[in-house]
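Quick one: the structure is below, and I'll ask about it shortly.
Note that one protein chain is taken out, while the other chains of the complex remain in position.
In this document, chain identifiers A and B correspond to the written order of the chains, with residue numbering beginning at 1 in each.
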Amino acid sequence: MNDKQRWLESTYGPAIARHPERKERFTTLSGDPIEPVYSADDLAGFDPARDLGAPGAFPYTRGPQATMYRGRLWTMRQFAGFGSAEDTNARFRYLLDQGVHGLSTAFDLPTLMGRDADDPLAAGEVGREGVAVSSIEDMARLFDRIPLDRVTTSLTINGPASILWAMYLAVAEERGIPLASLGGTIQNDCLKEYIAQREWIVPVRPAMGLVVDTFRFAAREVPRWNPISVSGYHIREAGATALQELAFTLLDGLEYVRWGVDAGLVVDDFVPRFSFFFDVHNDFLEEVAKLRAARRIWAREVEQRWHPRNERAKILRAHAQTAGVSLMAQQPYNNVVRVALQALAAVLGGVQSLHTNSLDETYALPTEGSVTLALRTQQIIAHETGVADTIDPLAGSYAIEHLTNRFEEGFARIRDEVDAMGGMVEAVERGFPQRAIAESSFQFQQEVERGERIIVGVNRYRVDEEPPIPTLRIDPAVERRQVARLRDLRARRDEGRWRAALDRLRDAARTGAERMPAFVECAHARATVGEQVAVLKEVHGVYIDPAYV
Amino acid sequence: MAVEHEPARAGLKRPIRVVVAKAGLDGHDRGAKVVARALRDAGMEVIYTGVHQTPEQVVATALQEDADAIGVSLLSGAHNHLFPRIAALMREKGLGDVLLFGGGIIPEADVPGLTAAGVARIFPPGSSLDEIVTYLRAAVPATRAR
Partner (left out) sequence: MTLEARLAAARAGDARATARLLTIVENDEPEAAAILRATYPQAGRALVVGVTGPPGGGKSTLVSRLVTAYRTRQARVAVVAVDPSSPFTGGAILGDRIRMRDQFLDEGVFIRSMASRGASGGLARASGRVVGVLDALGHEVVLVETVGVGQEEVEVMRVAGTVCLVTVPGLGDDIQAIKAGVLEIADVLVVNKADKPGADEAARDLQMMLTLARPRAGAWRPPIVRTTATSGEGVAELVEAVAAHAAWSAESGDGLRRRREAARVEVETLLREALLRRLEGRVGRERLGDAVARVAERQIDPFAAVEELLGG
């Protein structure tokens, strides 16, 4: 029996016999047990040189870079987008003025689903959840007066990612900006769509092909661009536990590497530009540990599977967003506190860029006031708390290191299961991650309803009368204007060039030839998102989801 | 002498049948799936339609399945367009006595308009599964009795 066990028996046990613990069970937000105390006994066999390393050194537990926030703060990148391209452009320029370091674009549902603003299914949805972009001209308006070679942009788009990225690149070309000077990210993570976010177009394997095509193009033509942001955020928001979020994300990442390698790409060339995107939820310790474990696991897995010569292929760079699902409609100002604490966990977890949610996002897209407050939250953490002044300050904490180890062990179990199935594409086709998530989300809801999981203001500390808070309303005229613009664009464009571009795309899609150059030409020829997607659907069919409940 | 009709499922009451739908382009189905499970656990038969259903598809399903209620989950902000459309189609197809209820991200201010358009009940964020079950258990027998 070690010291800790002795203490639990002789001191803690009797203490709680006299005065019971305040809850029957103590678990992390993900349902894993959390002990009264952690000590050196929980880190038996822990080798700091092997398991921690130095910042910027294998296995990167302490951070991807040697200088981390001492050299440069994380990128404060607030996701924005609503209404028309002009509306969002104004918000972008406002945010840049307020001090964001980079832009992140939210597209509306029709765009996300590859449909134009005048598509019948787009009715009522144009400009609501993000900005409506149907053509290169909308993209140009979106980035009006924004220096594309000096600002990095994230395009949060998946199914039609290649198409929208091509439009962005085409805008740069039309402005005379060399592609090699562009920096940014496209989310472009199709696997998590089938698993969680459900924004898909074509079936799984053709979608993987499109993703690999972007890896090839980026490595060659846009070397400062991250052609993928392998995402766990949506998986977590769909109800996964922290471990499931971590495991499925990293396994997705490994699957993308494998497909790239099978397509003839070299790990050293394309994997360094992978980026990752995690959720940061309420359980502070768990989230810090999760982010650290992610880096260590990625480094070890990539090393073991491919032994790349380029060390940067083993370095996991992460963007994080505070958990949307933790925002509550009741007593919305509580959300400011939740976001601040989640953001702190992200910083202590060593993320490279961060988006903080606004307090009013359970009702609507954020107002200018609330998005400013969300940004200030990051700025206060950066400049007033001191946590950014020393690297990975929680390292060595018994609890944190134990939890980090536990994540790695849990990952290994899930990895083995998925490997036995033949990889993530197979697992997705069998519904494995989807079912796991549905199960976790149902269990969580039950915990909440039984009162085992307290949500302040919702199932405890409620207030009956609540004053309303101002929310953003989308002008329905946006939809009408977009439809008119599309009509006008179609009338003006060079039909010959347009037709030829779509034919070229169709051929490339059929033969598996490089598609990105075809997408760029389509952008220049003023082919719309919906028109290009129609070609892809023609060639590859449409994905039908089996819906695992 | 007339032989009595032999019931197939003697003694089993007709369960409540609910169509749980995600209409429009919004694919966030965590809530819809959790509700579907809860209704099943409450003894109801749930026809889950999956995501990206058009109003026409939702109503066609409810029609063929002879559903007592349709529950629509919407987080995309398109509720002011989609709910009235579904309600109108329901009336057109003779489903006027089927309950239309919904949940998701629907601001308080929009509820009266939806009610006027024919939505029987909206469950705002933070509603418990229990509330939904209780509501259906009370409301469905009432509509069946009509």
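FYI, a contact is a pair of C-beta atoms (placed from the backbone, for glycine too) under 8 Å apart; a residue touches a chain by one contact, two chains touch by 3 or more.
All of these numbers come straight from a predicted model, not from anything done at the bench.
Interface with the hidden chain, as seen from chain A, comprises residues 203, 430, 541, 544-547, 549.
Within the complete assembly, residues 3-12, 14-15, 36-37, 39-50, 53, 56-57, 60-61, 63-66, 93-95 of chain B touch the chain that is not shown.
Just so it is clear, only the chains that are shown with their structure count from here on.
Interface of chain A with chain B (complex): residues 109-110, 112-113, 115, 121-125, 128-129, 197-199, 237-239, 325, 328-330, 362-364, 438, 441-442, 445, 449, 458, 468, 471, 474, 545, 547, 549. Chain contact summary for the complex, chain B toward chain A: residues 24-30, 33-34, 36-38, 48, 50-52, 54, 76-78, 80-82, 105, 107-109, 124-126, 128-130.
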